[in-house]
Structure formats: structure tokens, C-alpha cells
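Removed: one protein chain of the complex. Kept in place: all other protein chains.
Then we have chain A:
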Amino acid sequence: MAARSRSAIGALGAPGASSISARRDLARAQALQEPWPFPQKAAALCWGPAWFAKGVKMCKSVTPKRALRRSRTCCCSTGRGRTQCRKIKPHSLQEQSSSLMGFAMTRLLRVDKAWEELSNILSGIFCASLNFIDSTNTVTPTASFKPLGLANGTDHHLLRYAVLPREIVCTENLTPWKKLLPCGSKAGLAVLLKAERLFHSSYHSQAVHIRPICRDASCLAVSWELRQTLTVVFETFPSGQGKKDWSLFKMFSRTLTEACPLASQSKIYVDISAKDKEKELLEVTPSPTSVHEAIVQGEKRTYAVYDLLSPSLFNTSRSLNVQLKWKRPQDSLELSTPVLHAQRYVSGYGLQTGKISTLIYNTHPYRAFPVILLETVPWYLRLYVHTLTIITKGKENKPSYIHYQPAQDRRRPHLLEMLIQLPANSVTKITIQFERALLKWTEYTPDPNHGFYVSPSVLSALVPSVIAMKEVDMEQSPLFTSLFPSSDGSSYFVRLYTEPLLVNLPTPDFSMPYNVICLTCTVVAVCYGSFYNLLTRTFHVEEPTRGGLAKRLANIIRKFRGVPPL
């Protein structure tokens, strides 16, 4: 009924600012728009500015990390939107969490200290609460992540990965993010990024990736590449005839006026693939500068390319408003199910135990492939690894590699990494049981009955493509390949994130500390008192006493009753 589109604008930079010789910096920008047959649009924008903002340079000098990725995602959506949002996972899309990952450059003696410094610095730069990252939510995965860019040998001890599932992304994070762009939000594709439209969406994700790359072909010098990505899924509503037309103005309430002068490349890709081989189904205006065909994630797609640096684009009007019109209303455009998708949920009842179940779907008709699952569970959900079961098509499926690091109370979380083979056209169910711990009353958040979040688990896989892909020219469209990487023609890399879970823990009564101390100490005092009496006193025959007034009164009453006196 509606077109859903995803736009990705990206720029690539190879900064020379930190080196001695000044080199001409490259900045590229690309935007990718995809129609989705749902009342939503997704826009993914990537940037790589020519030089680094001062803050990031500072970051580099303090903690030289080999590769760094930081992404924040917010998925505030209605139920249906969220499901569909999850199904379309081209690249690192996450739900409602904030994650930080870094490889340390050399064998630093104090990787943990550097990690702490890094998370605090980034927290300051991006106005994000990354300073909550500490040892209780940081893990060292062994197989799920490999360093990007130049890498000579990977020691997984140098890798740290942390997720803050409770953090959401907001305007405060967008502003410093935009400041890292070479033209800021004044020129180029970044003028489209206005907070009031961007956050009025179903899904929003910001990411920053930093990696070392070769400066030139001979690779004598290394420089740092910063890549910024923004992914947005918009809700659109059908117009009069039930057609889901969209335009840049409708989505972002802005149009493009000029390319960023510092950019060496600035492009917009609009997905105009026609599903049922009917041309003329949709029409884009103004006409694109070129048409680009590619095989993306196993599907043949056609993209209309707008090169913002070509002079012909801004000839007629000062502003560029890409519009997509459907020729006739679509009945129902089905979105094809991705080859690999996953779902995670908590089952069980009560506050004592529970079970985490992950369902991984492989919808490829005839190819099986392995997937690495990384689960990070906080320490207060005590996992029992002997209850781990993996069932595929009713039979047990043994993983070929398991790395499990149990949690230590208040120090580090559980880490479970597994390599699981997914047979073709199957559903794999992974379950593990856990016990909920009772925490100290100061360790609960101010809203303890909201629950505690479990960070999303990460699935990494090389998904075999249904259609053979040809190598994409890296130089021509570097950001395009970075959005849809493929190492060879037959498979493409996918990293999925499942949803974060919300788990309730039993709570003590927060109004009771003083009462509890008093009552428990009373019980201990009862024991002490009784034993003290028995240990220090001896039996004596009681000497008769005269008896007070009460006793005499009692005796009178007893005489009336006919009972012996006291």
C-alpha cells in the first residue's frame, strides 16, 4: 500500500590532519533510498568527514584503538512497525540500545583502563550516557567481531564490547554527531537532518565507525577513516488514491540546495527496483544522473543515482527534491523475508526462574550456513549452561564451537558465544534457563518494577546469496560497498541484533531498612539473652516475698474462685 524507502547518504574520509604532510582530504557522501512496501521509510545515511573534530582527535591520542564502532539506536514504534523493522536488517540495526566496541591497537598493558577512558571521553563528546559502561556490562568476545581496516593478527583479548540496553537516542546525541561532519548541517546531505523530523520516526539509529586504512596503494602510511551512519525509518501515510508517494521534502521537510564543497563525492541512491518486472510502475523526479544496478543481499536491485556534484542537477532549480510517484496504487507489495532473521524472548512465570529462548530462521531454500551467536547476560540473571539446548527441526543441534564465560557477581556479565550450523529452510531454537537474583536495595534503579534490560544478542553470519553477486567497484562507490559488504561473489556478511529483553527481578521492600535491622537484631538478641541467662545464672530456691498490692488483690480473687493463692 505504501512505499517504504530507505535513504543512505554516506561520505568517506581519509584525514591527513593528524599527520605532518597535509594531504587533500577526501570526503564522500552517499544516500540510499529503498522502497519498502509498508507505511514506513527507512533512510540510512553515512558520512566520512575530511578531518576530525578536535574532540575525536583528542580521543585518538589518548586511546589509540584499532577499530571503533559506536552506535546508538532508538526504535520507538508501534507493534507492527517494530516487527517489520526487525525483518529488514541490512546492516547493523539495533533496537533501543547503545553499544560500544573497540579493538585496542597494540598490546596495551591496561586495556581496561583505556576502555574506561574511551567510554568516558565518548560519553562527553556525544552527550550520551556511555559513562555507565563498566566491567559489569563489558565483555571480551572471542569470535564474533574482527577488526575492520588494517589488522595484523587479532588477539581477542584486546577487544572489548559493551551494550547499554536502557539508553535511548535523542536530539542531544544528534547535535554533536552532526558537528563531526565537514560541513556540519549547513551544506550537503546533512541539511536534511533536522531533529523534529528525524525523531518523529519509527526507527532511528546513529553510528560512528573508526578504522585504520592505508593512505595509498603502497600502504606506507596509515590514516584513520571515520564513517558516520544514520538510519531512519519513516512512517508515511497514503494520499488520496491510496498511493504511497514520498519526497525528500515530505520526509525531512527540507530539500537539498548544494553539495558540501569539501566532499569529493556526494550521491543519492534511490531504490527503484521493480518487483514484478513491470517497468513504469514508479517514476522518480527529477530524472537521475545515472542508473546503477547491483545485487544487494541476494537480490537484484536497481538504483537511480543523483550525483550532487554534477552541475546539471542544480541547473534548473536551486533546490533538489527527489520525488517518487507510483503510477497506480499497489495492491500489496510483499516484502521478501530475509534469509537470516532472529527473535528472542523470555518465558517462564514468577520471579524465581525463567528461560531465554532465541529463534533463528534460515529461509534459504537449499543452503545451510553457520552463524555465530553472542549473548551477553547481566550477572543478576544466573544462567545455567547445563540447561542450554539447541533444537533444529526437532533434533538436537550441537554447536561446533562454544565459548562460555560465567558471570561473577557485581563484576562481570555472562558471555556465551556459539557457532551453530543452520540447516536450509529451518528454525533453530536455543533455550537456556536462568535464576533471578535478589539484589541489595541500593542496586535497584529508581523504578525497580519496570524491570532490568538484557542487552541484545548479536548474530554474525556470511549468508549465501541466492543470486551470484559480482564484485562491486570499491573506488567508485565505496560507501555502497560498506553498506552492503560482500567478501566474495557468493555470500554477504550480515550482523543481526535481536531485541533487548525486559526481565523483572524480585524486589525487597524499599521502605524497610531500619525495620529489618531492628527486627533481625531483635531475634539475635533473643538468642543472646536466653543463652546469657542460662549461662550466667544458677537456680535458687525462691524466697517468699511479702507480695505487692497486685498479688494481694489476685489472691483475694483466687480465694473467691476457690483456687490456691499465688
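Annotations
By our rule, contacts are C-beta pairs under 8 Å (C-beta built on N, C-alpha and C of every residue); 3 or more make two chains touch, one makes a residue touch a chain; residues count from 1.
In this text, contacts and distances are computed from a predicted model.
Per its UniProt entry, the chain excluded from the display bears the name "PIGU protein", taken from "MMS19 nucleotide excision repair protein", "Myotubularin-related protein 6", "PIGU protein" or "Eukaryotic translation initiation factor 3 subunit I". Touch with the chain omitted from the figure is made, among A:Val291, A:Ile391 or A:Leu438, by A:Leu438. When the whole complex is considered, the residue among A:Gly350, A:Pro365 or A:Gly562 that touches the unshown chain is A:Gly350. Residues of chain A in contact with the chain left out of this view: 349-353, 379, 382, 384-386, 402, 404-410, 414, 437-442, 506-509, 512-513, 516-517, 519-520, 523-524, 526-527, 530-531, 533-535, 537-544.
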